[in-house]
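Below you'll find the structure I mean.
Note that this complex is displayed minus one protein chain, with the remaining chains in position.
Chain nomenclature is as follows: A, B and C, assigned in order of appearance, with residue numbering initiated at 1 for each chain independently.
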Amino acid sequence: MATKKVSRIAVLTSGGDAPGMNAAIRAVVRTAIFNKIEVYGIVRGYSGMIEDDIYKMDSKSVANIIQRGGTILKSARSDEFKTPAGRKKAFNNLKKKEIDGLVVIGGDGSFTGALKLSEEHGIPVIGLPGTIDKDCYGTDSTIGFDTAVNTAVENIDKIRDTADAHDRLFIVEVMGRDAGYIALNAGIATGAETILLPETKTDIESVIIGLKRKERRKKLVNLIVVAEGDELGGASEVAKVVKERLPKIDTRVTILGHIQRGGSPSCCDRLIASRMGYHAVVALNEGKRNVMIGIQNGNIVHVPLEDAISKKNQGIDQELLKISHILSI
Amino acid sequence: MATKKVSRIAVLTSGGDAPGMNAAIRAVVRTAIFNKIEVYGIVRGYSGMIEDDIYKMDSKSVANIIQRGGTILKSARSDEFKTPAGRKKAFNNLKKKEIDGLVVIGGDGSFTGALKLSEEHGIPVIGLPGTIDKDCYGTDSTIGFDTAVNTAVENIDKIRDTADAHDRLFIVEVMGRDAGYIALNAGIATGAETILLPETKTDIESVIIGLKRKERRKKLVNLIVVAEGDELGGASEVAKVVKERLPKIDTRVTILGHIQRGGSPSCCDRLIASRMGYHAVVALNEGKRNVMIGIQNGNIVHVPLEDAISKKNQGIDQELLKISHILSI
Amino acid sequence: MATKKVSRIAVLTSGGDAPGMNAAIRAVVRTAIFNKIEVYGIVRGYSGMIEDDIYKMDSKSVANIIQRGGTILKSARSDEFKTPAGRKKAFNNLKKKEIDGLVVIGGDGSFTGALKLSEEHGIPVIGLPGTIDKDCYGTDSTIGFDTAVNTAVENIDKIRDTADAHDRLFIVEVMGRDAGYIALNAGIATGAETILLPETKTDIESVIIGLKRKERRKKLVNLIVVAEGDELGGASEVAKVVKERLPKIDTRVTILGHIQRGGSPSCCDRLIASRMGYHAVVALNEGKRNVMIGIQNGNIVHVPLEDAISKKNQGIDQELLKISHILSI
Partner (left out) sequence: MATKKVSRIAVLTSGGDAPGMNAAIRAVVRTAIFNKIEVYGIVRGYSGMIEDDIYKMDSKSVANIIQRGGTILKSARSDEFKTPAGRKKAFNNLKKKEIDGLVVIGGDGSFTGALKLSEEHGIPVIGLPGTIDKDCYGTDSTIGFDTAVNTAVENIDKIRDTADAHDRLFIVEVMGRDAGYIALNAGIATGAETILLPETKTDIESVIIGLKRKERRKKLVNLIVVAEGDELGGASEVAKVVKERLPKIDTRVTILGHIQRGGSPSCCDRLIASRMGYHAVVALNEGKRNVMIGIQNGNIVHVPLEDAISKKNQGIDQELLKISHILSI
């Protein structure tokens, strides 16, 4: 790193929080300091940028946070930042502090704002994919997904205990408004008989037929894992149909909800957050701008923010779906 | 144990399952075998008794189950057992196998059935309090409570992470239809600002005033823990009122639900289940009948099933409620 | 609390750290503030008192710590404090700040120092039993024990998995230099065939005979839980004897060690720490001095520090030992 391209950078977290965001902040801060780059933390995302809630960070600011859920920089929505006036106000606060590079940890909504800021005011921006849904183009991994899916699995295991004790059907809803990765992985890992995803059209008729067959075979324990964004409308809607059609089956609904966002990050999430945070600073320092740091086949890649925002992930692995059916017989 | 009063006993689990039931079954089976008493397992509670779903157990039947949630004997509701005819049919199955003593692990509904069976057919019955709600007269501890409350605490900790990241108000519903023990203990242990219980009248007005005050002080992270049986009607109802009165606060609801029933039992639940299971067999062997094994001040007590069914627990510890208010300032 | 007996107090943690110490600090600080008493934190126990490493705490100082292991006030050993000169120096630092009451969270070594400080310099002292070993006279519960024993149980469960897969004998050492509570409770909760405690003389001959019998019966999975303070000298010493006498058995040693001190405190530990911390301030405020806050049969008691230091706990519950033998057949 012969000549530095940045000398003072800022980092923020934005959008829904995800376990591992703190590990990413730590990596950004310490890699910057190692490279003699000053580093600032922006509190509550773009809101804090507009309100000048920005403070200088040092190595100790990020001590003892790698294992913590949430984000020490907090996150918030900002409608004002969606306007050119809001972004101008925000940029002026960065300019005042002579900040010449920005790292944004969040999802595609956060990247959209970052890209506009850069286009309008010239500041280079690096995005890190921080989202439990793994709904992000250009990267195999996102910060938070592995923890979220393990939280889902641990809790569905508990529900299995009670489902098994009572020969009940449980319909468990996991997070995922547009993406079924949590549902698919958690469903296979807990041996769910049925997995309902936003990416595939739910054939409720065949679900009902499957349940009827199991009812006859007296295999009464059943588990349906459904992503919140399934086009049928989540666990409660599925339960309504099942209860109407199969009133004799003892059916219960559990919505895992926000517990999937919190908790100490898994080893995997800490590692990718550390790697991505390191490479965000390296990229800024090498003059890269407006890219997202992604991981593809284990390697770091630089994905143009434009692509990360506009392109679609390749979708659900059909083979995994097939395996899930075969293994839950 | 000079002269045995029983020579062949049966054990069943009934009602909502609770972590530690398997540890209790193990203790009943092995203590019986140690005392040269034959022991049978009845599957799916009173339903299995009626349907003669009863099998002989040995030491290996209960190997490697002390750490498992759920109940290997399964549980079920039985409307037929609520009739004298049903109980007669059930008793005949016990009689056929020359079973002369019964251990019932469950809540007060289960004890009611056991007591009627004993009164009508003379078989001595011992009850073990297995219920996560701790809603049981005559005992300081019930099998499953400690695990359930720790599961609630671990998950509310996770919700805290995300609440803190977003300065949100979370309203978390825990189990407890008639009893607020889970809500009270989990609420204090997670630093909840407000705890709503069935045992105390909820003054929603003062909750709103407290939230307003915190809104002004910009202490925006807030946690309300509410028992499902609160007279206001659970987390969703509370949220409705809060959203009407304080629309600016970002309010979310999480219902922990059935995850509180499952999971590997805590050390405490395994211990009390082991002690109670042991003492159930000792009691039968000493000729005791129709009592529940309880623990009071650390000591084993024998509570008449009649009392366990009809009497009320002393209720919520007012001092704990007071401490919870002071510590969440 | 009409007239206050103290107006400015300090709190410290001392000795081995225990999960729940942070919950106790939080309770002391917030109860003090609620009662309009100023409160100071002393860093690194008596060392920090001597070096004047003392800072004013407010409600925010203890935000978001109830769920954390370790102690934000840190702990340390101090040889200097064992001398009258050291204690004088320490007291002068308290005097300078007009501190008129002290809460000490730790074990009996810490209480000895506190009592001497009080006797020599007149400052009233309240002790809170914070020790994972539960080796403390006058209280049924100590802060940290429940978490430590659950950590032991969770990890021994994991060892069971691999012991079972290989038909191996595992000898697991848990903490407890003078007290076998962790070993006894964790041993019963994990179904250990043998439990070795400092309080009972280990009859190694009968352990060997038991293993031989099981070797013949081909019940090859075996688990011995041994407290580090067993008079045989810990797991490695026991393994040496077993390997000499029964060379054909595949024997492995695991020493759980310091993992038992850390981790997020259990619900139980957070609750007793909160209650005890609250009552420490109440006691100071009512003019009590030189007592330990204990819990007996669920009720708060005030045990003279002299007794807490010099008297012995009643020892191991013989019935539990008997139950452990019967249940591991």
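Just so it is clear, contacts are C-beta pairs under 8 Å (C-beta built on N, C-alpha and C of every residue); 3 or more make two chains touch, one makes a residue touch a chain.
None of these values were measured; they are calculated from a predicted model.
Participant: With respect to the chain omitted from the figure, which of C:30, C:74 or C:134 is a touching residue?
Facilitator: Only one of C:30, C:74 or C:134 touches the chain omitted from view, namely C:74.
Participant: In the complete assembly, which of C:89, C:214 or C:252 touches the absent chain?
Facilitator: Residue touching the absent chain, from the options given: C:252.
Participant: Quick one: say which of C:261, C:275 or C:289 touches the chain that got left out.
Facilitator: C:261
Participant: Using the document's definition of touch, tell me which of C:158, C:177 or C:201 contacts the absent chain.
Facilitator: Of the listed residues, the one touching the omitted chain is C:158.
Participant: Of A:204, A:268 or A:301, which one is in contact with the hidden chain?
Facilitator: A:268
Participant: Determine and list the subunit C residues touching the chain excluded from the picture.
Facilitator: 13, 16-17, 19, 21, 44, 68-71, 74-76, 151, 155, 157-162, 164-167, 170, 252-259, 261-263
Participant: Against the chain that's been left off, what residues of subunit A make contact? List them.
Facilitator: 26-27, 30-31, 33-34, 59, 64, 66-67, 140, 146, 149-150, 152-154, 157, 160, 164, 185-186, 188-191, 264, 266-268, 270-271, 274-275, 278, 297-298, 320, 323, 326-327, 329
Note that in this section only the chains that are shown with their structure count from here on.
Participant: Centroid from C-alpha atoms only, then distance subunit B to subunit C, rounded to Å. What do you get?
Facilitator: Computed from C-alpha means, the inter-chain centre distance equals 29 Å.
Participant: For subunit A and subunit B, let me know how many angstrom lie between their CA-based centres, rounded off.
Facilitator: Computed value for the inter-centroid distance: 36 Å.
Participant: List the centre-to-centre spacing of subunit A and subunit C in whole Å, with centres computed as mean CA coordinates.
Facilitator: Measuring from centre to centre gives 39 Å for this pair.
Participant: Can you pull out the residues of subunit A that are in contact with at least two other chains?
Facilitator: none
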